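A short worksheet on the structure shown next.
The complex appears here minus one protein chain, its other protein chains still in place.
Now for subunit A:
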Amino acid sequence: MVSILPLSLQSATVDKNGKRLLGPVDLELGNAGLTIVLGPNGAGKSTLLRLLHGLEKPSEGRLRYAAPRPVAYAQQAFVFQTPVMLRRTVLGNLTYPLTAHGTQRTEAQKQALTWLNMIGLAGHESQRASQLSGGERQKLALARALIRAPQLLFLDEPCANLDGASTRDIERLILKARDDGTRILMATHDLGQARRLASDVLFLNKGQIIESGPATAFFETPQTPEAQAFLKGDLVL
């Protein structure tokens, strides 16, 4: 299989309604690991993820994958902060990415049932996805993103508003995906979660990446006053 990584951004910006939301940003995303994107509200975390995934177009600069774009788009997935459920059953939501890309229905259902067991939703396959709890929906959204074994996974605050048990289940799935070789880029507000999961960190403020590097170095010796203030729990203005 062709690798879509490394992925690079060169002087990329995102402007909307005359306002700069992100950039200019230079970034290279390597082949392995779990990068946590940290920063205060409005720092541009979600915009960065959406730009890298192709949901936003750069106003300036370039986004470059190691593979042609059709291959790159087919090899990545995104989990949104508020999970979007198709108006179908739980099983229908899970089989959708497979059948949409040519997998036979019976094979898709077989794979989906395996995933339902893995995320603890076995027995819910005929239930409408909209009837699941918030945590169950997010697990289903994560399984739907992972079912095609993407090379690159974007997670936009997937545990926001979830309780401890649901967060633990989601983190287990994320770590399993990382161990299975999926490159992960995840935005979060939760410093504890960042410490538990990160192999490296991107710290954003006011649309700029102001610090990046290995997680241990970032958490132990942050270099910028903004990162130091953020880690201390102070307001970052």
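Everything that follows uses one rule, which is that a residue touches a chain if its C-beta (ideal position, glycine included) is under 8 Å from a C-beta of that chain, and two chains touch if they have at least 3 such contacts; residues count from 1.
Going forward, contacts and distances are computed from a predicted model.
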- Item | Missing subunit (named according to UniProt) among the choices "ABC transporter ATP-binding protein", "Hemerythrin domain-containing protein", "Glutamyl-tRNA(Gln) amidotransferase subunit A" or "Tungstate transport system permease protein" | "Tungstate transport system permease protein"
- Identify the residue among A:20, A:88, A:189 or A:206 that touches the chain left out of the display. A:88
- Item | Residue in contact with the excluded chain [from A:78, A:115, A:203 or A:218] | A:78
- Item | Residue touching the undisplayed chain, where the options are A:32, A:55, A:122 or A:217 | A:55
- Item | Contacts of subunit A with the absent chain, listed as residue ranges | 53-55, 73-74, 77-78, 80, 84, 86-88, 96-97, 100-101, 128, 131
